[in-house]
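In what follows, a structure is listed as structure tokens, so that the remarks can point back to it.
In this view, the complex is presented without one of its protein chains, the others remaining in place.
Let's turn to chain A:
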Amino acid sequence: MSKLNLSAYDSKGFYDEMFDENNVVRPNYKLFLDHLKKMSPRKLNQLQHATDRAQLSLGMTFNVYNDNQGVERILHLDIIPRIINNKEWQHLEKGLQQRIKALNLFIQDIYNDQKVIKDKIIPKEMIFSRVCYLKELEGFKPPKDVWCHITGSDLIKGGDGKYYVLEDNLRCPSGVSYMLENREILKRTFPELFAKLDVRPVNNYTHILRDTLESLSKVERPTVAVLTPGTYNSAYFEHSYLAQQMGAELVEGQDLVVKNDFVYMITTKGLQRVDVIYRRVDDDFIDPEVFNKNSLLGTPGLFRAYLKGNVVLVNAPGTGVVDDKAVYAYIPRIIKYYLGEEMILPNVKTYICAEEDDKKYVLDNIGKLVVKQTDASGGYGMLIGPKSTKKEQQEFIIKIKENPRNYIAQPMINLSRVPSVIDNTIEGRHVDLRPYALYSDDIKIIPGALTRVALKKGSIVVNSSQGGGSKDTWVLNS
């Protein structure tokens, strides 16, 4: 039986997570590679196919936006894991804890004292003009002063082998169910490797999540619910998965009513009070009385109950100000301001088109930069300069001139690559990294992550809506 041949594998031109620049395997991948080399291409393919089947049978599917019934896709799981050694992980952990702590202080400040603005660290138009800024929350302090209970920042590793934070997701970060289910599947794919490599477990995430949610309520044994927009939402699998794993109620807006500023579920036996809501519905849709009047996803009166402290919403409303790509550029200064520390995990260099010098640089160098619309996500509203046509660049130049505040630009970063199973062979594909943090009394970083991989050759867009897949992420104890 022929063995897998990796001699044709091309690790040049990018940071490769498995091989160094001399094509020598990195220590964290050594045992894994030994195992891989003993395998035939046929066996590798079998394992990959078994994974696809497992995902279908688990119902790990997502609906593609704007599609009706019938288009359910799985998020392709590539069986070759991303492996991170302990030292690298500790660095990430510290960096994320620092960042989240500062961002939380920042949110509390802008809704209360606004010192950060008075001290001219960030211009006020960066905050108050934004749709994500909720005036209704001015003067409000959430339980334990924590706003961002659940964070899933996107990190990348550049050609220099260093991690950078690409964006923060403080509203409703998704994907954690894939981190958990990917692990369950890979444990079946490579059972012999887990013990040998001493991989840190991730499956206590849902326990910690439940503890986090419960700790925020004043009630003795609080009733916890996950609020979903419903089965047509692309992340519905995750909502139901988390509710089920936590033993929480999975509710839709129509299942809740607010009476005397308390929130209740409509049950077969009457009304039952709800104390903590892990809501996966965006701020704008949670309460038609206050926000989007046409929202059918929310519950009238929910926000009022929240302001009165009769229900806890997780994450707190209003955290979206930090997700704004223009605010991102100020985060190094924000960390310094609140913690008096230098940033441990650097940002990607960001040009703010609202600032005259930066705008000029962006317009002059658009072919070299990645331009992003500040209020878009999911890989949309983006121009990848080096891969774009003149026509596309021209379109973005017009857009930037019309509304500079809506755009930022960053140098093109060559995302690191991990070997991936592509049509019977192994080729390098670009990846990012989304670790998850839970924050109540302290900030816990789960030792694992969702690694997203751009499956198209040469592509650096890892979003699931645009041909991205995923990998399991192994954090080693050594």
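General observations
Just so we're on the same page, a contact is a pair of C-beta atoms (placed from the backbone, for glycine too) under 8 Å apart; a residue touches a chain by one contact, two chains touch by 3 or more; residues count from 1.
Criterion: contacts and distances are computed from a predicted model.
Look at the chain that isn't drawn here: its UniProt entry, checked against "Alpha-E domain-containing protein", "Sigma-70 family RNA polymerase sigma factor", "Glycosyltransferase RgtA/B/C/D-like domain-containing protein" or "Sugar ABC transporter permease", names it "Alpha-E domain-containing protein". In the complete complex, the hidden chain is touched by one of A:5, A:204 or A:267, namely A:267.
When the whole complex is considered, the residue among A:83, A:235, A:251 or A:277 that touches the unshown chain is A:251. Where chain A meets the missing chain, the touching residues are 56-59, 69, 230-231, 236, 240-241, 243-244, 248-252, 254-255, 257, 265-271.
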